[in-house]
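A protein chain is absent from this complex, but the other protein chains hold their places.
Up next is chain A:
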């Protein structure tokens, strides 16, 4: 069993997390769906019997990433739209997440669940084959949520603390290697905003 050196694992996870943060929060800020970042929607993990991603948002457990998407959409929507108040206009509030701090720990440097055999077997021709890929990482991200009101420019702020457990996205890694985009998936996501 080829266990990674600590340095190697730390470096890999930091780069993977940086890549994850850049794409995940960009997707959020573009008000697009983030459902595909979660293991729930990954066929390989589903077929291998992995439970759906554990998503807990401000204390509420969500069954699917789609519910998180819906929550984010609701957050961008002014209230009243659902209360049949026809006397107001409802324009979405641009909500943006600004990352100010993050840190990551490798919590399993030899992650094997649902790994394709090719990535499990050391390849003598590539000394680092599989290394820096089969890692499970815990990532903590915190920063500011900006709510902007387009109408008068007034802004409302919150602070958020996100904790993710990331696992390898085998499909992408097998095909595109360790520099691919979205090469890790969210197995667990805890969100709190104040």
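To be clear about the criterion, contacts are C-beta pairs under 8 Å (C-beta built on N, C-alpha and C of every residue); 3 or more make two chains touch, one makes a residue touch a chain; residues count from 1.
What we mean here is this: contacts and distances are computed from a predicted model.
The chain that is not shown carries the UniProt protein name "mRNA export factor MEX67", picked from "mRNA export factor MEX67", "Histone H4", "ER membrane protein complex subunit 6" or "chlorophyll(ide) b reductase".
Only one of A:63, A:107 or A:181 touches the chain withheld from this view, namely A:107.
One chain is missing from the display, and on chain A it is touched by residues 1, 6-7, 10-11, 14-15, 17-18, 50-51, 54, 56-61, 71, 74-81, 83, 85-90, 93, 95, 99-113, 136, 138, 140, 142-143, 145, 147, 149, 151-152, 156, 158-159, 161, 163, 165, 167, 187-188, 190-194.
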